[in-house]
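To keep things clear, I will list the structure first and then write my remarks on it.
Note that one protein chain of the assembly has been removed; the remaining protein chains are unaltered in position.
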Amino acid sequence: MLLQRFMIRLLTMLITLFGVAVVVFVVIRVAPGDPIAMMLPPGATDADIDRLRALYGLDKTIVQQFFIWLSGVVRGDFGTSISLRQDVLGLVFNRLPATLELAIVALVMAVTIGGTTAVIGARERGTAVEAGIDIASGAALSIPDFLWGLVLILLFGVLVPIFDISGRVSPQLDLPFVTQFYLFESLLRLRLDLTWDLLKHMLMPAVALALPLAAIISQLLKQSLKEVLDLDYVVLARVKGFSETQVILREALKNAALPTLTLVGVQFTFLIGGTVIVERLFSYEGLGNMAIDAVINRDLPLIQGIVLVFALLFVLINLTVDMMYALLNPRLRHG
Amino acid sequence: MDENRAQGRSVSPRLWLAGGWLLLALLAAIFAPLVAPQDPLAQDLMLERLPPFWIDGAEPGYWLGTDSLGRDLLSRLIFGGRIAFIVAFAAAFAACLVGSTLGLVAGYFGGWADRIISRIVDVWMAFPPVLFAILLVAVLGTGLSSVILAIAIIDWTRFCRVIRAETMGQSRMDYVENARIAGYGRIGIMLREVLPNVVPSIVALLSLEMGIAVIVEAILSFVNLSISTDDPTWGGIIAEGRLSIHQAWWVLVFPLITLIVTVLSFSQFGEALKTRFDPVLR
Partner (left out) sequence: MNACLDIRDLSAVLPNGQRVLRSVSLAVQPGEVRALVGESGAGKTMIGKAVLGVLPSSVRIVEGDIRLEGEDLGRLQPKARRTLIGARTALIPQDPLTALNPSRRIGSQMTDRLVRILGWNGERADTRIRQLLDEVQIRDPDRVLKSYPHELSGGMRQRVLIAAAFAAEPRLIVADEPTTALDVTVQKQILRLIVQLQREHGTAILFVTHDLGVVAKISQKVSVLYAGKVVEEAETAALFAAPQHPYTRALMAATPRYTDPFASLKPVDDAVLAGLAAEIAAADQAWRRPHG
């Protein structure tokens, strides 16, 4: 049952990825403007252009180009970046960890803030505390990450300059890292000085990304907690002598979290999508920042590679959430 | 009953505040040449980085100060509103038309239509929207119509997903069944029985989408991919402000406040309209 569900999801996932590949390919090929002409110095001959065109496979038909590219992708060959003259996959893997770290820190923040405020709001239901939480989450939700980023830059970069507002790490620092997961590696190596420096750069972009998601989690979880708190088994737990906080944490939270979980999955993909502009805003050297450069430079292979990696990330997250939902729901697990 | 009436009461001030701001901003944008105190494009290096009116060194007539080229910030914000509102209305209506139609069809007819439309939505949801927008504008070329088209191409799925779900719920209702038994055609039922019930959601989404379109336009301007660089846009002003943040904070603060208030107004206005139009809540 679980395996069957997994296989079906896996299949739809592959279809989705194929769809993404087709759309990206088509969108880019209809683009006016010749990327080859842009790469060459003025005064290049037509023969030079043709040679380069052949080198990048741009002299074949669109369908041929697509399948040549796709068969490369399946083998892990995403082509060569036109602007950076490097292997696309290598470039992507070099930048992806920075984006993943940012997204994960933001997710942890969002779950912590959203979960805590939801539990407090549910415990204090009907009071001014709940009303305050509602107003705060309403505002956090209505203002998108781009604007939160700007607000944070003004507040903690200019007004009270306690955080860094650009880059991933202070450039003068000597980095001993072997992977690109600077934050995680600094923790493993117990180089807490570096962890702190990384966090000082990461905190504001992460908060900007986390706030809207935290608000959604808070609203949804509080709503389903309040629904669950009226059910008989929760009343029974109160009769047993458990305090209201215990009742929420032990009896209500798990059941209330299930409907929230599915939504968090979709919203987490939105959060990752948000890294594109937030990284730009904070000059954070991640995948999104590179993507915008790639678009501005009309670097087709690099754009294709990055978009496909983002898409892969999105469908993997949805698959994970779907599987987690099935595992956590006893009815599905046994049914 | 009492609860609903209480809700109805609390809706009004929000509706008036949000609607009031939007109307004010819209009128200012329409009559920009009459309202703006200065020419938004006029550069004057003698007047660069003037602070807003309450700070020493401000010049009369430059209420919110000037940017690093000596251009009047208030006038630029007012003219920037023109682009923002054109994009908001055009892109939101286009996205709504495409998304709601497909959502209605998928939700009401189900079967193959639903399967194909849902698959396309899945593919669309696998794109990071901001990157998609930047990519589309880069491909379509900068300009007002490209920006509008790009936003519509990306955001129709918002309408499609919500309207599809609501339509599916509606199709199971008894009155739809009754209409079918009474012999009405499928499209007739869809338009007569189902559509009116999803209109409140469409209206709310439309207003919300206008706010999102304003943001996306600002983001595109911010990465210098929106319309031609001469015309002032809110995102463009923000990009300038981000660069001169330590010398002239007001160049970032005022467009940011404008953008936040506008976006909040669009979403609140949408919520309030939904409550007002909803036949059940009303």
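Each chain carries a letter (A and B) given by its place in the written order, and its residues are counted from 1.
As a convention for this text, a contact is a pair of C-beta atoms (placed from the backbone, for glycine too) under 8 Å apart; a residue touches a chain by one contact, two chains touch by 3 or more.
Bear in mind the structure is a predicted one, so any value in this text is a computation, not a measurement.
A.B. asks: If I'm reading the header right, one chain is hidden. Which shown chains does it touch across the whole complex?
C.D. replies: Over the full assembly, the chain not pictured touches A.
A.B. asks: Where the complex has a chain not shown, which of A:Leu14, A:Leu236 or A:Leu316 is the residue touching it?
C.D. replies: Going through A:Leu14, A:Leu236 or A:Leu316 one by one, A:Leu236 is the residue touching the chain not shown.
A.B. asks: Determine which one of A:Arg29, A:Arg189 or A:Lys254 touches the chain that has been left out.
C.D. replies: Touching the chain that is not displayed is residue A:Lys254.
A.B. asks: Which parts of chain A face the unshown chain closely enough to count as touching?
C.D. replies: Interface with the chain not displayed, on the chain A side: 125-126, 231-233, 235-243, 246, 250-251, 254-255, 258, 328-331, 334.
One rule holds in what follows: only the chains that are shown with their structure count from here on.
A.B. asks: Taking the complex as given, what residues does chain B use to touch chain A?
C.D. replies: Touching chain A: residues 119-120, 122-123, 125-132, 134-136, 138-139, 141, 211-212, 215, 218-219, 222-225, 238, 242, 245-246, 249, 252-253, 256, 259-260, 263-264, 267-268 of chain B.
A.B. asks: Spell out the residues on chain A that touch chain B in their complex, using ranges where they run on.
C.D. replies: My answer: residues 12, 15-17, 19-20, 23-24, 27-28, 30-32, 139, 142-144, 146-147, 150-151, 153-154, 157-158, 266, 269-270, 272-277, 280-281, 288, 291-292, 295-296, 298, 303, 306-307, 310-311, 314-315.
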